[in-house]
Each structure stands twice: as C-alpha cells, then as structure tokens.
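With one protein chain withheld, the remaining protein chains of the complex are depicted in position.
Read from first to last, the chains carry the letters A, B and C; within each, the first residue is number 1.
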Amino acid sequence: MRTVIGIDLGSTTTKAVVLGEDGRMLGRGITNTRSNYDVACAIARSEALIATRFALLREALARRAPDAARDDALLQSIARTFRLEQHLGQIAVLRTELAAVASGATWHTYGEALHACAAGLLDRIEAEAPAAFAGGAGLGSEFFRDLVGARWRVLAEPAGKAADIGFDWLMSCFDKAIVRVENRALDLSFERFAGPAIERFVRENPALAPGNATALRASATEAAAAAIDEWNQVGTGYGRSKLPFRREQIRSEILCHGLGAHRFFPGTRTVLDIGGQDTKAIQVDDQGIVTSFQMNDRCAAGCGRYLGYIADEMNVAVQELGPMASRATRSVKINSTCTVFAGAELRDRLALGQKREDVVAGLHRAIVLRAMSLLARSGGVKDEFTFTGGVARNQAAVAALRQLVSENYGARQLNISVDSIYTGAYGAALFALRDARAAAATPDPVAA
Amino acid sequence: MSQPAAAALAQLVERAEALAYDVEYSAVRAWKERHPGALAIGFVPVWAPRELIAACGALPVGVVGGGDKVEIIKGDACYQSYVCHLPRSVVELGLNGRLDCLDGMLFPSICDVIRNLSGVWKLLFPNKLSHYLDLPQDFDPEIGGDFFRAELAQLVELLVARGARRPTPASWRQAITEHNENRHLVEELHALRREQPWRVPTSEAYVVARAGCVLPATEHSALLRDYLALVRAVPRAPLDNARVVVAGAFCEQPPLDLLKTLERAGCYIVGDDFLLAPRFVRADVPLEGDPLAAIANTWLAHAQPHASVWTRAGTKGDDLVALARKAGAEGVLFAAPSFCDPALLDQPMQEAACGRAGLPHMHFKYSENSGQFQGIREQAGTFADAIKLWSGA
Amino acid sequence: MEPLLTGGIDVGSSAVKLVLMRTDGAGREELLGRRVERLRRRDPLEVATRCWHDELLPEAGVRPDEVAYVATTGEGDRIEFRTGHFYGMTAHARGALFLRPGARAVVDIGGLHARAFTIDERAKVLVQAMTSQCASGSGQFLENIARFLGVTLEEIGALSRRSEKPEKCSSICAVLAETDVINMVSRGIKVEDILHGIHDSMAGRYVRLLLTAGARGEVLVTGGLAADTGLVAAMRDDAQRQGSTLEIASHPDSVLAGAIGAALWGAHRQRVLAKRGVVLRADPA
Partner (left out) sequence: MNDSIHKEPSMLRQKELIGGHYRKLARAKEAGLKSAYTFVPGNLTELLLAFDVLPVLPEINALQSAMRGKSAEYIAKAEKLGQSEDVCTYVKCDYGMMKSGNVGPTGERLPDPDLLLLSYTGCFTFLKWFELLREEYKAPTVMLHVPYQGDGAATREMRDYVVKQLRRVVIPALEKVTGKRYDEDRLRHILALSAQAEEDFVAVFRAARNRPSPIDAYFGGVYYIGPIFTAFRGTQAAVDYYRMLRAEVDARVAAGAGPLTPDGPMPREKYRLVVEGPPNWTSFHEFWRMFHEEGAVVVASTYTKVGGVYEDGFRHDPARPLESLAEYCLGCYTNHNLPARADRIARYVQDYEADGFLIHSVKSCDSFSAGQLVILRDVEQKTGRAGAFIESDLVDPRYFAASNVKNRLESYLQMIDQQRRGATACAR
C-alpha cells in the first residue's frame, strides 16, 4: 500500500497523519512526549501507522466476517484493549525505571522504603488499568504520562503517609522515572500488541462467535504483515527545521493549517489555530491558498500551554477544563496576561471564594480575547470560519470564541473538525501527496 | 449629626465614581442633548487648552483610557505588546463607538505613543477631527510663544470649521474665569489632602477629580465644593500611616484598586500627579489682553515640570523633592505605567535626586487594567513598615 | 526578660515555611523548630494549618496556647489563627540578619518574584527592587525546567556546578523556555550544561536586581532558590565578572528567612504590646 505522511512537530504535541494514495485519511497519531524531537516524531508516526493498520484490520475483517466489521462497538472495544496492552507495556518500562530511580542513592535517603512504596503505588495503578480502559469510562487523557501521573498524584499522599515517606519524594521519584520512559522510543507497535490485544479481547468476550475470533486473529495477522510503503513525507510545525527531512519536504505551518482546514471545510475563508505555544490567524482563498496571516509574539500568554498550566495548577487534566468552564454561571475577569501569573491569580481568586467554574471560564475568555485581537490583525472574520489546533477540542474555548466572533463580526459559520488538532499534519500530508504526484506527473487532485 | 453627612458623602463619591468610570460617556451625551449643535472635543492626557475649547462653546472631555472597564480586542490588534496600555483602551473605546459623542480628538504632544495615536486616529476615523497639538519646547515668548499662539489660533480655526462657535470676548472671559476657578478648587482639594490626609483618602479624591473629565468646569467645580464641604463635616480618624508622594502616573491612569491597595498597605498619599489637566499650569490665565497669547504665555511660564517638557534649568528631580517636602512626605513611590518611556526614563534621575535629598523611595510599574496587586502591596507595605518602624530614627 | 515562644509562617506561591522561635528579649534568639513544605499545587492554607498543628508544634512538644504570637508573612494574612502579619521584605530583612548578622543586602528569590533590597543593621529596608509581571527566570520557571529534565530541585545545584560548557539560554519566557530546553535536549546538550546556562541567565538578572537596589558588601540570598548552590555560585561568578565586590552568601536556613523574621518581629511586637498592656492571644481554634 502506498501512503504519504504529514508530521506536525508542535510545541506541546507532535502529530502525524497518514494518507492513502487516493488522499483518504488512514491514520492519525499524537504524542505529548516532551523528550527530544526524534523520539516525538517516531512515536507520532508509529501511532499513526497503528491507526492505519487498524484501518487495514477492518478491511481484512470485512472480507472474512462482514458482520463483525460493521460492528463499531466491537472494533472500538478492540482498539481500547489494544491501548490497554500498550499501557501495560509502558507500565512495565516505568517499573524498571522507577526501580532504577528509587535506588539511585544520590538524591534521597530513604533507601529500600522508597522503592517499595513506589513499586506498591505502581502495582495499584496497574491493577486499576483494565477497569480504566473498560468500555464506557472516559479516560482523562490520551497520554500515558497524564494518565499515570494523575493517579500517582492522588495515591502518593496517603501511600507516603503510611510508609512515612514525604509526598515530595514520591513525586520527584515519579517525575524522574517518567522522563526516562518518555526519552525512549518504545516499541508500541501494532505488530507487537495487536496479537495480545486480540487474545485478551477474545478471553474477555466469551460470547464472541468462534468464527469471528478466528477471523479477527487472521485479520490482525494480515494487517500486521501488510507492507506499508511511504511514498513521500512532509513536515511542519514549530520544530520543523529539526526534522531530518529534505528542504522541499518542509512547509510552514501556516500553509499546512490553511490547506488542512480548507480540505476539512472547503468553504473556509478564515482559520484560527490555537496550539500549545502559538496562535495563528490565517486567511485563505477558495483554493486553500493563504492570503494573509498573523502570529502571536513570543510570549505564551493566551496559548494552549496556558490552559495546560492552569490545569496543572488545579490538579486536573487539561481535558476537564472545558467541561468545568461550561458549568460556569458567570465569567470572572482575569487580568494577568502572563501564563505563570495567571496561575497565581487563579489561586488568589479561589482563595477569595470565587467559584472554580467561574474563574476557569474567565481564563478561557482571556485566551479567546487574545486570539480575537490576532484575528482582527489578520483581517477579521469575513466568511466561513474554522477553528483548529488543540484548543479547538475545548468546548468552553469554542463557546467563548463563538460568542465573541458573533459579537464582533456578526453571525458566522464556525467549523470545528473532530480532528482539529491534526489539521497541520493533515495539511502537510496533503502537500506530501501533491508533491509526490507532481513528481510522478499524475494530475494533482489537490490543486484541481 | 454626622450621619446624614456621611451618607451624603458616600452618595457623592458613588456618583463621582460612576461619572469617572463611565465608558459610555453618558454625561457628555446628556450635555450634547442639552446643547444642540455644540461640539464635544476629547483630549488625551496630559494637558489641553480647555478654556479655548470652552470659549468655542464646546465641551472639553478628558479621555484618560478605559481603565479596567473595557475588554481589549481591537486595541490589541493595533498595538503590539511592548507599548503601554493607554492607546489600546482609547482605540477600543473609539472602535466600539463609545466615543461617537465626541466630534473631535486632540492629541497634545507628550510622547511618541500619543503622537502616533493621532495618526492612528486619522486612519481609523477619517471623518472626525483629529489633531496633534504640538507644545513648544522653546520657552521664549517670542519664539516658542509665537509658535504656540499660532498653534492655538489654528486650533480655533479647526473647531470653527467643524461648526463650533467663533469665540467672542465674552465667551473667552467666561471660559477662562470658569477654568481658573476650577483650577483653584482642584488645588484646594489637594491642599486639604496634604494637611489632613485621613479626611481625604486618595481613592476618593481621585474619583472626584476624575469626574471632571466629563463635566463642564462649572459642574465639576460644584461637585468639588460639595465634596470639600462634606469631608470637612464627616469625622474621620487619623491612622498610623506613612506619608508618601506618588510620582510618574501622569498619563495612563492607575487603577482605583491600586490606590486602595497602597492606602491599605499603610500609605497616605499626600501628593501625586494623576489627572494633571486642571493643574498642569500652575497659575491663572490672565483675563486681559489677547486670550491666545495669554494661554500660551501662562503655559510657557508656569507649566509644571513634567516628563514631556524639556527641563530647562536645575536638575531633574529637584522639583519632585521640593513637592515632597512641601507635602510633608516621608517617601516617594514611583509608579509608572509599564512601557512608558517618558516616565521610566525620568525615574532614575528623579530617584537619584531623592537619594541626594535623603528621601526614601521605591518604584513599581502598573497598567491601567492591572488586577493583581500582590507584589505592589508587599512592596508598598514593606516601604511603609520601614518608614513607620523607624521614622525619626 | 521572660522568654517568649513565637511562630512564623511564610506562605509563598510554591511552598509554606514555618518556624517556632524562642526569644528572651535581650538578644537570645533560638530556632526551636522548622518546617518547609512544597505545595505541589495543594491548598496553601490547608497545608500551613496542618503543618503547624499536626507537625511543627507536636514535634517541638509545644501546645498551641503556649505560643505568644503567630506572625504570618507572604500570603499568610489569610491564616485564621495568626496574631499579626508582616510584609515580605520586612520579614526577610529581619530573618536575614538573624542568619547572617553582617548582611546589608538581601535577595529573596521565590517562586514567582525576586526581590532585592538593602538593609541596615537594624533590619530596616532601605532600597528595594523587584522583578516585574513576567515570570521569566523565576523559581517556578526553574522548577518547570527541572521537572521536565527529570531532575529534583535538590540535585540541580550539584549538577550545574559540574558543567564546564554552560549552554547559553536566550529565552525570556518562563513557559516558552521549555521549548528551548527541548531543543537543547534534542541537540544532545548535557543536562548539566543546560542547567548551568539557565543559572547563568538567572544569576545575571538577580545580580542586576541587587545592584539596582544599591547593594554592597555582604548579601544573603533568601527564599527557596537560596538552596540552589548552582545558582548562588553563578551569582558569585556574575558579580565577579561585573567587577563588583558583593559577597554573596547563602545559609542552610535561608528558605526560612521570611518565617524567622516574622517570628522575631512577632516577639518584638508582643513585647511592645505587653508593655502597653494589650493582650493578644494566638487562638488555636
């Protein structure tokens, strides 16, 4: 199978999108590793390829057991099981790293006790995992660090108290170990975990028709063995110059977001991208060609990282902020433009008795206000409007934006793709496809 | 007995605060309804020839920024981050139609930001009067004075061309008299605060003074008179506070909560340079002779030392030390708007002067919409502590 | 004079510091108990209350009603069982003199702010200078970086001092600096060199702050970052490079300076009030 890949090396997350020869999106992958770019890139790519192989699995299954392939719940449940297997694999690595960290004698004085306590904590987290991944229950995050970290934070205080080990030490222990895990490009591939995942699934679903189980196993083997040929790749994003790509395989994220948004919603004339560390307002024409753009200055105020920071500050996952803000009855005005000081301001406000929901709503409004200025700088919102980037996943940010856009520009169609965070990578992949086709002298479906 | 006075005082302050922070400029709108066909002319800090505007039958309106009362979107679209806050909120007010009641805007020369704002205004509001008023830096009546007089004469023509009344000897006389009187009352307010700061908290005096931005001089004078009478009647006890002068806030205004923070941290503000328009020129404009020359020459001879005015003689900061001495201040708080070049470049020289005079001092920055005063409170509190714990020692 | 037990609680943005002190009013000042608890985003008031009642006092074998004055500083003015509150630098100045009687300038480097000020021999704050509303180069910033590098704060100092090739860190934003650090890691720069580079850039800021405040002679670094030997060394280097004669020092209890100072001022105040016949009681309820 011939594919092209687009990679968006963002400031907080790295995204990859795999397209088939026909331009169809086959797989998406994302990672929040804060380790070096090569690792981030490898992980995102491998995640996107996993998704691609899942697409292949579904196709193979459709041939063998059409009913099962049409059963979305079944496929989703397999995907969840696969995630669980991956997760357990990562926990195993974390366990070795924790042992190494805890026994490293230079930075603490607890000796074996710390190791035992940390290992015990991890045992609990591991034991909880199957339930956490079981159907229905929403996961706090899609990232390993966030998932384990959130539980660790909750469990560490009582566990430490029981073992007479300071909370701080347990946190440091975790921080050190998780970084080591993140610094390694682990093999989390479909090839490695699909088998165990299917077996677990079959084991846990005794009601599954035996024929389907066989079909599943065979399809997974087939999908794992399929040759995936990388025809071309294009990189974009904040760190794009760090990618080991040729010069013509690098595109500015402005162009990629413009094209990606255009492909998601062809009527788009204005694109707002709020990512981790920068915000961009882009105007495009009816071909998806960028006609003007503005980016924020070098200050993290008003970007996605701001929300991440606030989430850390409140000890919740970034995904929970939007729903929390949506429950607000009013929006508290936030004055600090600095991300770090906004964290402090948040604490002040809470201490003064203001409701969490209201303060968080105010923070969302503050971010969107900044974005509104950028939009105004780039020429405003004249027509159909698309919101991309990670923050577009946040319902409260979307609601604030919707309101402010209509207040300032009148009613406008506001588009948000479920894949909004992948817009840049998608655009990059489209460029990759276009270039590959141009090189192969086939007609260019993107420009056409 | 004092009960009704206290209530009346509270009411008056509330009214003044409403006027001072009314971003709808309702008082101006109401004035225009009462004076059909008359113009309202806005001016940004610090000083403008209010008597000239009034003599043309127009209402001079001080536009001192939106403070923390407006959300900034369009303003930030016009200004990048390393510029002070004032022009953002002024542009925001303008683009949101809040300043539609003004028929024109004057931009007196005080700094590059204001100067460029005059051009921004021309681009954003091509149909409104927008005029940069260059103030002389040559103080010879025959050189700078002639130029200034010509500037003022041109301003009269611009106003008249927009439909203002051409000033008559009578309208000149009335406008100058009313503004001289207003100047006196503002000075009286400050004098009382110097003498009995516990009677006149700055957070009150400030809003009472700021209400003058949107009122004709006579109405503001009446407000001042009422306020002065009331505070003299209401008993208020002195606290063990440090007496300080706040310097540097001449253009972008400090948020009211900042003033309250300083007072709560143990400071009596006995001198400041907020809202300078009515006290920028420290003398009466004479009623005799050519009124344009009178305004120009009074300005040349009596404009107060200020960051926007070339310091002719003496050393920078000497005037501040003198002011602090006169006010009986025990220290100076330098409060400058972030990114305000004139204020911040003056500061080291002024601090040096305070140092030479043995006057304790400290500085901090703010912007008109700052909402967090934790750091400033700590600083000012420590400063006041140091004065109180060791005063005289 | 009768010995007096007083407490000092310094509530900061990243940690709570508590001390218990005994003074006799005639120059004897003793530190009976100390406690530093990093907040890790927990509620500061709750942490402070718990540390005070459940840890510090029991460990010292002291009942709450035996403490004559509980003095707070920092953001501690919201603590309900306080007797009185002192402003940050007032407290740090006093604490600094307790720790290092010769100090004539203090730089307090905390989570969000850094403040430098000069003092006289009575702990009067003379001139102060502070960083502005941008958290670049703050303690919080260093903490973020450390977490990301997988280094504990305790290890930072030694690591940084091991570095021979400090990597220049140009970023001015506390948040965006993370990205710079990612870049450095990607380029294969060693952790110690990254840390040293960050220390150098921070040190430059703080020395500048000190000089702005007119510091001369002995300087005590207080606040949480005083424990970072790498930073203190970098400050010394920077001062030397500037040709300045500042003697920059730290003290193992530097982090407690605010709490100590508050407790000492509390004792002072208590005696003054007692002389006037005013009775204040630290109410444990």
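Definition applied: a residue touches a chain if its C-beta (ideal position, glycine included) is under 8 Å from a C-beta of that chain, and two chains touch if they have at least 3 such contacts.
Just so it is clear, the model here is predicted, and its values are computed rather than measured.
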| item | value |
| --- | --- |
| Touch partners, limited to displayed chains, of the chain removed from view | A, B, C |
| Hidden partner chain, touching residue among B:120, B:256, B:269 or B:285 | B:120 |
| Contact with the hidden chain (one of A:293, A:306, A:385 or A:426) | A:293 |
| Contact residue for the chain not shown (choose from A:200, A:251, A:370 or A:437) | A:251 |
| Given B:10, B:30, B:150 or B:191, the one touching the chain that is not displayed | B:150 |
| In chain A, positions touching the absent partner | 238, 241, 251-255, 283, 285, 287, 289-295, 297-298, 377, 379, 447 |
| Those residues of chain B which, in the complete complex, touch the missing chain | 77-83, 87, 107, 109-113, 115-120, 122-124, 131-134, 136-138, 140, 142-144, 146-147, 150-151, 154, 307-308, 310-311, 315-316, 336, 338-342, 344-349, 351-352, 365 |
| Hidden partner chain, residues of chain C it touches | 132, 170-172, 204, 207-208, 211-212, 242 |
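Here is the rule we go by: only the chains that are shown with their structure count from here on.
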| item | value |
| --- | --- |
| Result of counting contacting C-beta pairs for B-C and A-C, higher pair | A-C |
| Centroid spacing, where centroids are CA-atom means, of chain A and chain B in whole angstrom | 51 |
| Geometric centre distance via CA averages, chain C-chain B, whole Å | 40 |
| Set of chain B residues in contact with two or more other chains | 370, 372, 374 |
| Contacts with 2+ other chains: residues of chain A | 299, 336, 341, 344 |
| Sites on chain B touched by chain A in the complex | 68, 71-77, 80-81, 369-372, 374 |
| In the complex, chain B residues that touch chain C | 265, 338, 360-362, 364-365, 370, 372, 374-375, 377-379, 381-386, 389-390, 393 |
| Of all residues in chain A, those that touch chain C in their complex | 11, 34-38, 106-107, 167-168, 171-172, 175-180, 238-239, 242, 277, 298-300, 305-306, 309, 312-315, 336-341, 344, 347, 351 |
